[in-house]
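Up next, chain A:
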Amino acid sequence: MVQKVLEVNELKVGIKDEGKKTNIVNGVSFDLYKGETLGIVGESGCGKSMTSLSLMGLLPPGVEYLGGDVRIDHLHFKDFRKKDWRKIRGKRIAMIFQEPMSSLNPVHTIGNQIMEMVLNHEPMKKKEAKARALEMLQLVGIPRPDQVLDEYPYQLSGGMRQRVMIAIALSCNPEILIADEPTTALDVTIQAQILELMKNLQDQMNMSIILITHDLGVVAEMCDRVIVMYAGEIVEESLVVELFDNPKHPYTKGLLASLPDISEQKEYLSSIPGVVPVYGNMPIGCRFAERCPQAHDRCKETPPLVVKESGSRVKCWLYEREEAEVIM
Partner candidate 1 sequence: MTEQQNVLLKVENLQKHFPVKGGIFGNKTINQVKAVEGVSFEVKQGETFGIVGESGCGKSTTGRTILRLLEPTSGNIYFQGVNIAEVNKTEMRKLRKDIQIVFQDPFSSLNPRMRVKDIIEEPLINFDVKDRSEREKRVHEIAEQVGLTVDQLSRFPHEFSGGQRQRIGLARALITKPKLIIADEPVSALDVSIQSQVLNLMKDLQKEFGLTYIFISHDLSVVKHLCDRIGVMYLGKMVEVAEKNQMYDEPLHPYSKALLSAHPSSHPLKKKNRIILKGDVPSPSNPPSGCTFHPRCSSCMDICKTEAPSLQTVRDQHDVSCHLYTEVNKDQEYLYE
Partner candidate 2 sequence: ACSGGGEESSTNEKSDSRENPAKDRGNEIIIGVSGEPQNWDPIDTFLLDWSTIATSVFEGLVDRNLNLEIQPGLAESWEYLDDQTLQFKLRQGVQFHNGEPFNADAVKFTFDRLLGEEGQKGPQYSNYTSIDSVEVVDEYTATFHLNSPDPVLLTKLAGYGAVIVPPKYVQEHDDEFFNNNPVGTGPFKMTGYKRDQEIVLEKNPDYWKEGLPKLDKVTFKVIPEASTRLAELQTGNIDVMKRVEVAQAETVKNTSYLELIDVGTPTVYSLRFDPGQKLMDNKLVRQAINYAVDKQSIIDEILSGYGKQISTYQSELSFGNNPDLEPYPYDPEKAKELLAEAGVAEGTVLDVYIPGNDGNFKEITQAVAFYLEEVGLKMNINSVDNTTLISELIPNGKAGHMYRQGWGGWTLDFDNTAYLMYHEGEQWNPSFKDEKVEELLAAQRATVDQEERKKIFMELTELLYDLAPELNLYQAVDLYAANSRLENFQPPHDDRMRLEEVSVK
């Protein structure tokens, strides 16, 4: 079996307001294997970013861990202390963010920002670090890298900045790269460049990628396995081809159907009625039930996450009977 590099168990993240807890990520469990690309898709606000940030201990102020545990290699994070995170950040897990425009510090040079990462984790002289930075810039295909080293982020285009972010993230050879919507802010032609680059680098470095996106097209291009999230929960997990060919959860189905297809022509797109429920006012039971065309009485109870023989999982009462094993 392939090596497991990350194990997330019943992760709960939320806000505490005068003792009242609101879960933003509500018991998410998944594994990540060496060398694979795991996609996480879902609508805006469903908790994708919070999930990924919680894997790095970067939750924004006010948002806290409320339960669960994370295993990275043999490190076990249970009480999520600040110090522990610092050991893995950058070295084991690296991250790139959605906004290439604002993820680089505007007042430091590109070179310094890469070197900072290197120097922090490896006992190196400044000169060596600089050489490494240059190397990284070359690796991510930045033209005239020696000049770019001394330039500031504002002097680069969005695509180039995202490459720099990738360079920073990869400069210490992390085992896991979390990419939170790395191309959403970019143009299609640039997106194509970046995705291509990430694929190539993954092959070279044999790392695992968690790719967060809301673009099913990107998932189709990039991922091996996909997790679909809805309102803070995983509703479906399966291999990518399986997901597109044979989606199981009604939400996944609706999502795929509402996508305009460049190769097909429909007069109307099918759409999922209603809106995503809000935290603090979550429906009891299945969170998708209000919008689900196949909802029935049982949906008033929280459905189990059913693991199917193909290895895929789905959280819906419709699949209860086929269950092989019920977790939870």
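One rule holds for everything that comes next: a contact is a pair of C-beta atoms (placed from the backbone, for glycine too) under 8 Å apart; a residue touches a chain by one contact, two chains touch by 3 or more; residues count from 1.
On how the list was made: all candidates are chains of the complex that A comes from, given by their letters.
All of these numbers come straight from a predicted model, not from anything done at the bench.
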Of the listed candidates 1 or 2, the one touching chain A in this complex: 1
Touching residues on chain A, where the partner in the complex is candidate 1: 43-44, 143, 157-160, 187-193, 195-196, 214-221, 223, 240-241, 244, 254-255, 258-263, 265-273, 275-276
